[in-house]
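Before I ask anything, let me first share the structure, which is written out below as structure tokens.
What you see is the complex with one protein chain gone and the rest in place.
We call the chains A, B and C, going by the order they appear; numbering starts again at 1 in every chain.
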Amino acid sequence: MPETIEPKNNWKFKLHEIIYEADTPMGKAFDIALFIIILFSVVLVMLESVKPFDAKYHDTLLAAEWVVTILFTLEYIARIICIKKPSKYIFSFYGIIDFLSTIPLYISYFFAGTQVLLAVRALRLLRVFRILKLIRFLGEASQLGRALKASRIKIAVFIYTVLILSVILGTVMYLIEGEDAGFTSIPRSIYWTIVTLTTVGYGDIAPQSDLGQVIAAMIMILGYGIIAVPTGIVTSEFARQSKLEHDIHDNTQACPHCLEEFHTSDAHFCHKCGSLLNEP
Amino acid sequence: MPETIEPKNNWKFKLHEIIYEADTPMGKAFDIALFIIILFSVVLVMLESVKPFDAKYHDTLLAAEWVVTILFTLEYIARIICIKKPSKYIFSFYGIIDFLSTIPLYISYFFAGTQVLLAVRALRLLRVFRILKLIRFLGEASQLGRALKASRIKIAVFIYTVLILSVILGTVMYLIEGEDAGFTSIPRSIYWTIVTLTTVGYGDIAPQSDLGQVIAAMIMILGYGIIAVPTGIVTSEFARQSKLEHDIHDNTQACPHCLEEFHTSDAHFCHKCGSLLNEP
Amino acid sequence: MPETIEPKNNWKFKLHEIIYEADTPMGKAFDIALFIIILFSVVLVMLESVKPFDAKYHDTLLAAEWVVTILFTLEYIARIICIKKPSKYIFSFYGIIDFLSTIPLYISYFFAGTQVLLAVRALRLLRVFRILKLIRFLGEASQLGRALKASRIKIAVFIYTVLILSVILGTVMYLIEGEDAGFTSIPRSIYWTIVTLTTVGYGDIAPQSDLGQVIAAMIMILGYGIIAVPTGIVTSEFARQSKLEHDIHDNTQACPHCLEEFHTSDAHFCHKCGSLLNEP
Partner (left out) sequence: MPETIEPKNNWKFKLHEIIYEADTPMGKAFDIALFIIILFSVVLVMLESVKPFDAKYHDTLLAAEWVVTILFTLEYIARIICIKKPSKYIFSFYGIIDFLSTIPLYISYFFAGTQVLLAVRALRLLRVFRILKLIRFLGEASQLGRALKASRIKIAVFIYTVLILSVILGTVMYLIEGEDAGFTSIPRSIYWTIVTLTTVGYGDIAPQSDLGQVIAAMIMILGYGIIAVPTGIVTSEFARQSKLEHDIHDNTQACPHCLEEFHTSDAHFCHKCGSLLNEP
């Protein structure tokens, strides 16, 4: 559209290209800078939570936090002004995350209780996902996502079964072990069952009685066995997906003579009729 | 059958349709209500087991328990009267569960010892399975079930091998570690071996001697490795099942003569009657 | 061979048929009886190790142990006299196990120190494997065995890699954590690394320093990831094996007309040329 050539040169368009795209050198530099600032801000949040470190360098950490917050504020404003429909960005997933990762320090400046805001600042990490656009990870990640999506019903059935099992086995263990062994209530018993069934095994609660240990051993073998089920579901789905993809890659060129379609990716001639294939 | 049109309009038929089917809006509403009451009754059982909560709200919990029990009683009676052959329902799997999940409070009203009845009330959770009829989960669940059924002999061989291994290794560890390290008897030693082999690892019993730790390390690597076996069994079975399903889906073409539907993708003739198939 | 009809009727032949085969009703009964006695003798060994139980019922356990020993002695003698080449049985795997599971009580009768003999008696459990002949488990077990055998080099490479990793990471953790955190020597550090890498995680030794916990977290994610390797090896081998088996089942009949071989198992007509197939 030649009539829109003028807006392409204004600063808003350039800013949009830098912030939202990753094709230009400036865009790439922006994404890398953003990636580093996000990691830096996450490390800041972590260090603040380490009491001896925070006691020693509290002022430095707070200053760094203000720098990060101001940078995120500038980014947030820039993202709004350079987009045509600001509302589309503001109410998008990333828009909300950007807002939530900018606001905490301002709130804590006016109010007390920084502790609660830690969770909100942790959301800042979600901005890291945005960097995924840069790399070809997305293509692969979307394959992972597709495989998980295709097997979501099976996974739901599996988790449902695990929960039902945990409630029943947890109640049984509550009856057998009782409060002296740490099985103080059915919910705690169910917690123990999940700890055991998933082979985590903290050992903060452990069966003491003989019958309890026999049932615990059965739960372990059960858990050890049923881990095969999600693995089986996801693996067979992955295999199907990669086969589909493989078939598609093979299919891209058809023989111009006999129309045979399944050629290996390095084929120059049709393996059915010997005609020359068009180069891909 | 036009002569049976009259009974179709009586209340028993309508009740049957509501309780046993999920096609009508009323039937769906009944199933959802039942699902919620079941979950609510399970939560009640759990909360009762939390001592401080029970001490505070004992009367409320008991009242709620009576409401649930009366609702389940009404449902149980309704299920019996609206079915043609009540004995078929009463002695079915769900019939027994329904009875067992209704009776506990009545028994506890006449007798003491509510503690023992917790297990019976936990069975109430099995009613949750009934809700599975509603959703298409069943179709998928039956595929999971078929895969597990097809590999049941392999799984049995595997569990058998794990148990044999646990008994032998448990006895060896009992001899090496002795009572001071917590390996007080062979059964307890076997319990420890299962805890280790399944990678649960509570740490309530842990080897102290050098030789014991070497053997423990070997058991861990063994357990880490043989987890591959059930996974391999189930995965290859899943892959086979989904391939079978895939093959069937691929062959949309039916034989024009005998209507046989399951043809391999390169078939030119029907493998049942020998008629020429329409090319796909 | 009609001239050998006479020995077939003598008691040695009959005894051989009962003890070594499982086709006749008597042979099956013998195998089941043996299975029960083996399980019983294993439970005896376990119960003897439970101190309070042994203190109470020592005489009963000893008597039962003598009964089992005499039964095993009779079985051992019977196996020797009814076989043509006794040496072939005596020096076979099962022959040695049978001897080792018979002898302990006789030795303990003449010598003291029953404790050491527990291990020998535990070998009695290996006799349980013999019962496997009975059931069709063997066919499946041999498939499991073949899959494991075919991937034994890959598994060896994997275990070798895990051990190398454990030695290196264990030494690193020994240097970082030191003796105060329980990492008292490199072997103990390696033991901890294997406990962590295999996701067992007892918690008897746990890193205390920050750097130690960072490296521990990396070891965990590594262990969590490399569990995929044995699973991948075994699964792909299983898939190949079951595919091979599947192909063989399909292959049994060839079309008498065009010699096409890959028919589905329910095919009556050749899907290539439409000729009638010979019924399998």
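Throughout what follows, a contact is a pair of C-beta atoms (placed from the backbone, for glycine too) under 8 Å apart; a residue touches a chain by one contact, two chains touch by 3 or more.
From a predicted model like this one, the values you see are computed outputs, not experimental measurements.
Of the options A:95, A:201 or A:225, the residue whose C-beta touches the omitted chain is A:201. Set against the missing chain, the residues A:10, A:49 or A:92 yield one that touches it, A:49. The chain not displayed touches chain A at residues 42, 45-46, 49-51, 115-116, 118-119, 122-123, 125-126, 128-129, 136-137, 140-141, 143-144, 147-148, 155, 158-159, 162, 187-188, 190-191, 194-195, 197-204, 223, 227, 230-231, 233-235, 237-239, 241-242, 246, 262-264, 266-276.
Residue positions on chain C in contact with the hidden chain: 153-154, 156-158, 160, 164, 167-168, 171-172, 174-175, 184-187, 189-190, 196, 199-203, 206, 210, 213-214, 216-217, 220-221, 223-225, 227-229, 231-233, 235-236, 239-240, in rising order. With the whole complex as reference, residues 199-203, 231, 235 of chain B touch the missing chain.
In this section, only the chains that are shown with their structure count from here on.
Interface repeat of A-B: among A-C or B-C, the matching pair is B-C, sharing over half of the residue-numbered contact pairs.
Put simply, the chain nearest the middle, going by average C-alpha positions, is B. The mean-CA centres of chain A and chain B are about 30 angstrom from one another, to the nearest whole unit.
Centres computed as Cα averages put chain B at a distance of 29 Å from chain C. For the pair chain A and chain C, the distance between mean C-alpha positions equals 41 Å. Among the residues of chain C, those in touch with two or more other chains are 199-203, 231, 235.
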